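In this view, the complex is presented without one of its protein chains, the others remaining in place.
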Amino acid sequence: MHGIAAALAIFFVTLVGFLILRASERHIAPSKSTAPARVPFTGGRAPDTHAWNRYHVRYYPMTLLFLAFDMEMVFMYPWAVVFVDEGLIALIEMFMFIVILLFGILYTWRERALEWA
Amino acid sequence: MILNVTFWAFSALAVFSGWRVFRADSMVRAAYWLLLSFAAVGIILVLLKAEFLGLILILMMGGEMTIMAVFMVAFMMNPAGLNPMTMVHRNSVAIVAGVVSFLAIAALGLFARFPVARAPAGVDPTRKLGVELLGNSMLVFQTAGVTLLAAMIAAIAISSARGRYGDADQGSVEPDQMVTAPAGDVAAAAAHDPAPVISPGVHQ
Amino acid sequence: MGVKAALARLAAGAPARCFAVVGAEADEIAPWLRLDPELVIVDSPRAADVLLVLGQLDDEMVRAAAGVHDALPPPRGVVSWSPGGERPVSWPFTDDVRVDDPAQIPAACRRLRDELLSGRRASSPDILPDIDPAPWRGVGPFGQGGAGMTGGVPYGRPLAARADDRDGLKLDQILVRVGPYLPPFPSGLVLDVKIQGDVIQEVSIPTPAAVAPDLISAGAHSAGAHSLTGERALFNAAVTQPVPVADIEVARARHHLVWLAEALRVSGLEAYGRRVLKLARTVRPEAAEPVDDLSRWLRRNVSLRWGTSGVGMVSASRAAALPGGPVARAAGDGRDARSLDPAYERLGFTPVVLEDGDALARWRVRVDEAQQALALAQRAGESLTTPIGLVEGPCGPIGGERSTSAALVTMLPELLVGMEWGDAVTTVVSLDIDMAEAALPHDAAVASRAS
Partner (left out) sequence: MNALRVVIAVVSVGAVSVAGIYLAAWVDLLVGRAVAGLEVRPLDALSAPLRWGAATALKTRTTTERPDAETWALAPALLAALAAVGLAAVPLAPGLLAADVANGIVLFGAAMALVVVAVFLQGWSPNSPLPMIGGYRFIAEGLSYEIPLAVVLIAAALPARSLAIAPIVTSQEHLWNIVRQPLGLPLYLMAGLGLAFWGPLALPEGQDLAGGSSLETSGVSRILWRTAQLLVLVAVAAMGAAVFLGGWLGPLFPGAAWMIVKTIILLVPLIATRHFVARVPTERYVVVSWAILIPLSLLDVFIAGIQALVAAR
């Protein structure tokens, strides 16, 4: 259990440390922001609208594919632990599992769904 | 002691960030508050000695909440919450549903008789899980595989605008199934064109 | 206070970080600044200490430069250089450090930066007025500037609106006002780009001439006096008078290498770009091996091929509509003004032509032409060009109806539509648009040559 405690401690100490360092800039170089200094930079001219928008991601089919593969990984971790003990049968099982999933990639690639929509 | 404090701290964090999901104006913030809530639950799972499940929950939710943020930003008006908005609709129904399900789960937790089976010391839950999954039958793995494949193909078929043989909304047809007409005989080709079968109304 | 002083002392050893604004007549100076160890040219004003204003700017460009200036985080300062030392009436940089000799620019930047960081000099104040782009404070039910889900001007700007898209999913389209000083693009290029996601849907050019033509025509004949290379003056002179072939060809090779350095930098190979720039400065026809090595390295580099092949296709018909130049030659159009010159015929000149028409072909044509130019320069000896009223400049023919760069700028809107942002940048860089040449209208070009 102390392993996870150490991981958590390292996480929070780094996080807080960085936030404190960032706050330190107030003492080194206090900022006073003005309207022209706040204009988002695209080359010297001001934008018309906010940049935040209903952003049209061009890879949305890929994100769906990722969801399936993320699930696959969940199965693979415990499989890796018992693999050698289970022997050949585990290899065959995983082989079939992965080949089935590779068909998914093959289909997606053939439908050109990995390219930008 | 420390274990208890940690448990309560992360429980509080999970509830707090779960509540913030519904108070956030920005879709990105809402998604990542939810991620924080999941991560806190993941840590709680780790504290409950389900280390693998806890960590895998965080691992998966990192990608998945990002994908959720992407879609929420794409489809919501005012995705960044520049104009104030509320994530809550039909307040009274929501409150009733929330209270009822909370009470139901709480009652389940308090009154249900859970089987008491102390795990022997030194057992590795990840290994147990692996044996359970692989075990004596291939069913679990192969069912999962086929289900995931079906999900992938369905997701791509529905979401992708383009296909091998042309754009989806044009009714893409495999070249083998196209009736080849003599050059110039456009009318004949149109008569045999299988496109209307797929997308009726093209010739209307 | 002690910490600040210690940091300032430590920082004094670092190179000055400059954001460069390049106007007319400075395009032959600006690239070489990257070789100087005293300064670093950065991509974002947010990372810069010093705004470097080079050359002459018209009113609109000065306004944009003021916008860039205000984006620099204080403490900040301005170093300016202008040929002849004149500044326009509307010059907004009141406390700039003025440099007369371009060779003094790096030292001036470094000195200014040290003064700024140590507090010996005050940071230059904002130029543009401190008012919100649109009044919004207090408007709306929460005072956020808007009403409803998408209405109003929350925080001073409206929200983006939806537009049609090729995949049938109607989501928001935003207008990105590119330039005039966005680093991957040539300084002075102004484009209004409408994007949905990272795909470009529409491109328009708000002003046909990005750099004021009167500035160009006034200074074009004197450019040689100020520039480190005098490339433009040399090519312009060759329109009307005989010039040594060797000089012209070395200038061409140098131009292509300077372009290659910038193209490599935009591809992420900044250090290699600097190496190429160093080579460009010292390139001589007798020592052509480094260029041959470079060409071999480029051919072998899979990653560069991956990023450029099939990107930014210029079709044969589009190439035919261009006055000529390497872009057309990379698309199978073999026109080259040198073919008309008997002096080149004697040297056995044949133009470098590739068929593909993509960015990769344009990279290759330029590198091959650089090699060829050095070979020609070596063979040419003392021979002179024949003034036939048309000279093959590094970007295309000079002295014709209109410049290739101007034609390329007008081609951009059609060419870039449908591209992912990164591919569009690769394409623009691969076209090698000379903004001074692009701004040169036909009559101004003739006038400047006549003088």
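Quick notes on this structure:
For clarity, chains are labelled A, B and C in written order, and residue numbers in each chain start from 1.
Keep in mind that, in the parts below, a contact is a pair of C-beta atoms (placed from the backbone, for glycine too) under 8 Å apart; a residue touches a chain by one contact, two chains touch by 3 or more.
The shown structure was predicted, so the numbers you read here are calculated from the model rather than taken from an experiment.
Across the complete structure, the visible chains that the omitted chain touches are A, B, C. In the complete complex, the hidden chain is touched by one of C:46, C:137 or C:284, namely C:46. For the chain missing from the display, the contacting residue among C:90, C:240 or C:303 is C:303, taking the whole complex into account.
Interface with the hidden chain, as seen from subunit C, comprises residues 4, 7-8, 10-11, 13-14, 17, 37, 43-44, 46-47, 49, 71, 73-75, 113, 117, 133, 154-157, 174, 176, 182-184, 195, 197-198, 264-272, 274-275, 278, 301, 303-304, 306-307, 311, 420-423, 425-426.
Subunit B meets the missing chain through residues 26, 28-29, 32, 35, 42, 51-52, 55-56, 58-60, 62-63, 65-67, 69-70, 80, 82, 124, 126. For subunit A, the list of residues touching the undisplayed chain reads 2-7, 9-19, 21-22, 24-25, 28-33, 37-42, 47, 50-52, 55, 57-59, 62-63, 65-66, 69-70, 73, 76-77, 80-85, 87-88, 90-91, 94-95, 98, 102, 105, 108-109, 114-116.
One rule holds for everything that comes next: only the chains that are shown with their structure count from here on.
Between A-B and B-C, more contacting C-beta pairs join the chains of A-B. Distance between subunit A and subunit C, defined via averaged C-alpha coordinates, is recorded as 35 Å. Here the CA centre of subunit A is 15 Å from the CA centre of subunit B.
Look at where the CA atoms of subunit B average out and do the same for subunit C: the two points lie 46 Å apart. Residue positions 50, 52-57, 117 of subunit A are each in touch with at least two other chains. In subunit B, the residues that touch at least two other chains are 74, 77, 82, 161-162.
Against subunit B, in their complex, subunit A makes its touches with residues 1, 4-5, 8, 50, 52-57, 60-61, 63-68, 70-75, 77-83, 86, 89-90, 93-94, 96-97, 100-101, 103-104, 107-108, 110-113, 115, 117. Looking at the complex, you find that subunit B touches subunit C at residues 74, 77-78, 82-85, 161-162, 169.
Considering their complex, residues 2-3, 6, 43, 46-47, 51-52, 56, 59-60, 63-64, 67, 70-71, 73-77, 79-80, 82, 124, 126-127, 129-131, 133-134, 138, 141-142, 144-146, 148-149, 151-153, 155-157, 159-164 of subunit B touch subunit A.
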